[in-house]
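What follows is one structure encoded as structure tokens, with my remarks underneath.
Left out: one protein chain. Kept in place: all the others.
Moving on to chain A:
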Amino acid sequence: MDQALQHLVNGTVLGGTYALLGIGLTLVFGVMRVVNFTHGELYAFGAYMTYAGVSLLGLNFYLSLALATLLGMALGASIEWLLLRPMRKADIDSVMLVMIGAALVLQNGEMWAWGGVAKLIPNPFPGTPLVVGPVSVMPLRLFVLVVSAALLLGFWLLLDRTRIGMAMRATFQDPETAALMGVRIGWVNTATFAIGSGLAAAAGALLGPVFMVSPTMGDLVGLKAFAIVILGGLGSLPGATIGGFALGFVEEFAGGFVSTEYRDAFGFLLIILILAVRPQGLVPAKERIG
């Protein structure tokens, strides 16, 4: 029981960052109909920028996190402007191919710039775990959870309360009608992609200090982001949040009770199962899938 409680806590911490990743990806798909293969690379980019801020420039840890997120947004906006804007009329498969090409360039650019050796980001948190009853958690991970939760909340407020949020929701439902109502779709797309990329970069910046930073760190994470999004239903924002936590719990519990080695495989098996049984996901968005 105690062990289960510990897994529950770990799963929540993991799930928070997964939710950030999933929301960014599903938002881009929902609004722009783009399957964003660069998502994992933006995650790695966020982690590297945090490393650069803390270790190379000697900046404050929290400032580096914020800067990394902003730079991620800027990179996302430029990808949208450079690659996606000219491809707006193209079919979904062609856009996917372009994004795979972009991911390849980004990942190997990172490899070139930083070398293949994994890097460690120093953080100001104490290395001793907080112990509450039977459960222990590292302060850094707690910080990660709190910031993820704050970002999730901020994102919901942005979507729910602001003009750009309303424009995004309108485009999500029907781009053509939104355009007729005076929504500037081009702007919405750039903003969407920037926000989605910013969320990925934030997740990378947050998890970078927890794990190591390496050029290929985006690979698995990018695929996991797909898993989360599929789990919740492609294009569904509540689905991605639930999917993020669900994947966190599945990995944590299956890793703890079934097999540690196959920990990462459970997520993918889950996707294949979900797609075979319930392809619309847990919380389906309105969309044709078959």
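Some observations on this one:
Heads up, the rule we're going with is that contacts are C-beta pairs under 8 Å (C-beta built on N, C-alpha and C of every residue); 3 or more make two chains touch, one makes a residue touch a chain; residues count from 1.
Rule of thumb we're sticking to: contacts and distances are computed from a predicted model.
Set against the options "Amino acid/amide ABC transporter membrane protein 2, HAAT family", "Heme exporter protein B", "Aspartate carbamoyltransferase" or "Transport permease protein", the UniProt name belonging to the omitted chain is "Amino acid/amide ABC transporter membrane protein 2, HAAT family". Between the chain not shown and the residues A:121, A:227 or A:242, the one that touches is A:227. In the complete complex, the residue from A:92, A:150, A:181 or A:258 that touches the missing chain is A:92.
Residues of chain A that touch the chain left out of view are 29, 35, 83, 86-87, 90, 92-94, 96-98, 100-105, 107-109, 111-112, 219, 223, 226-227, 230, 234, 259, 261-262, 264-265, 268-269, 271-272, 275-276, 279, 289-290.
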